[in-house]
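Missing here: one protein chain of the complex. Every other protein chain is in place.
Note that the chains are named A and B in the order they appear, and that numbering of residues resets to 1 at the start of each chain.
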Amino acid sequence: MKIFKIFLQTITAALLVFTCVFVQAQDIKVVYHVNTDVNTASAILGNVRNHLSADPNVKITLVTHGPGIDFLLDGAKDNKGREFSGMVSDLAGKGVQFRVCNNTLVTRNIGPSKVSMEAKIVPSGVAEVARLQAKEGYVYLKP
Amino acid sequence: MKIFKIFLQTITAALLVFTCVFVQAQDIKVVYHVNTDVNTASAILGNVRNHLSADPNVKITLVTHGPGIDFLLDGAKDNKGREFSGMVSDLAGKGVQFRVCNNTLVTRNIGPSKVSMEAKIVPSGVAEVARLQAKEGYVYLKP
Partner (left out) sequence: MKIFKIFLQTITAALLVFTCVFVQAQDIKVVYHVNTDVNTASAILGNVRNHLSADPNVKITLVTHGPGIDFLLDGAKDNKGREFSGMVSDLAGKGVQFRVCNNTLVTRNIGPSKVSMEAKIVPSGVAEVARLQAKEGYVYLKP
């Protein structure tokens, strides 16, 4: 049985090393959970930009619901009167993903055509925030 | 040593597949961290309902502390004058769990008898939010 014992230890060690190396090497995936109103959107997009500057390999997905979807609607402007669409396109070009909650669209009677081309509509914002963490290896951030 | 090498690779592969299948198949567990006042409770319970509709197998636990416990106190009403108790019972019947922070009860001098029968009192809300994630496989959501 001694050979079995050594073998077991070897495999355990190898798998631990493998797992550690794998975890260390993987790029970070972050879900930004956005459900605050349009006045908070500029600061949130600023956070995303700073995050990308600090870690260019990070994969960021913004999941929006409730008032959080507003900056992704057609013609949405910040409090200086600038449209969000430019900044959203810019971030999308850098790999940032945007998701909008369909429950919110239905409740607020907003047609999908009003939603930014850069955003993908998902059935439920909260379910998506949970799914990304539980099934896709995302970590969470509420900006 | 060649047989050992093949064997190690086989086991590693098998464990990876096993882990992946296991992770994919598991139901999602989500802790809703609630420490905002009673005016936010209707929207939060609406989020929980939507979450359950989108993913009927999800296990949701609301951990409340500070002003977040108020909708779970006897006679608590929303801003339309409706008692929260009905909605809380309804969600509890669907498997949603409610937890109330004992530190908050002590600080605010609220007796445990004032707390909804559907809720379980835990020593510390923040410690419970952390424990569920670190030890019970929950993901996090701040509504």
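As a working rule, contacts are C-beta pairs under 8 Å (C-beta built on N, C-alpha and C of every residue); 3 or more make two chains touch, one makes a residue touch a chain.
Keep in mind it's a predicted model, so treat the numbers as computed, not measured.
S.K.: Looking at the whole complex, which of A:Ile11, A:Ala76, A:Ala92 or A:Ile110 touches the chain that is not displayed?
M.R.: Among A:Ile11, A:Ala76, A:Ala92 or A:Ile110, only A:Ile11 touches the chain that is not shown.
S.K.: One chain isn't shown here. Among A:Val58, A:Ala76 or A:Ala92, which residue touches it?
M.R.: A:Val58
S.K.: Going by the touch rule given at the top, which residues of subunit B touch the chain that is not shown?
M.R.: Against the left-out chain, subunit B lists 7, 10-11, 14-15, 18, 33, 35, 65-66, 103, 123-124, 126-127, 129-131, 133-135, 140, 142.
S.K.: Would you write out the residues of subunit A that touch the absent chain, in ascending order?
M.R.: 4, 8, 11-12, 15, 23-24, 26, 28-30, 43, 47-48, 50-51, 53-55, 58, 139-143
By definition in this document, only the chains that are shown with their structure count from here on.
S.K.: Approximately how many whole Å separate the CA-defined centres of subunit A and subunit B?
M.R.: Distance between chain centres: 21 Å.
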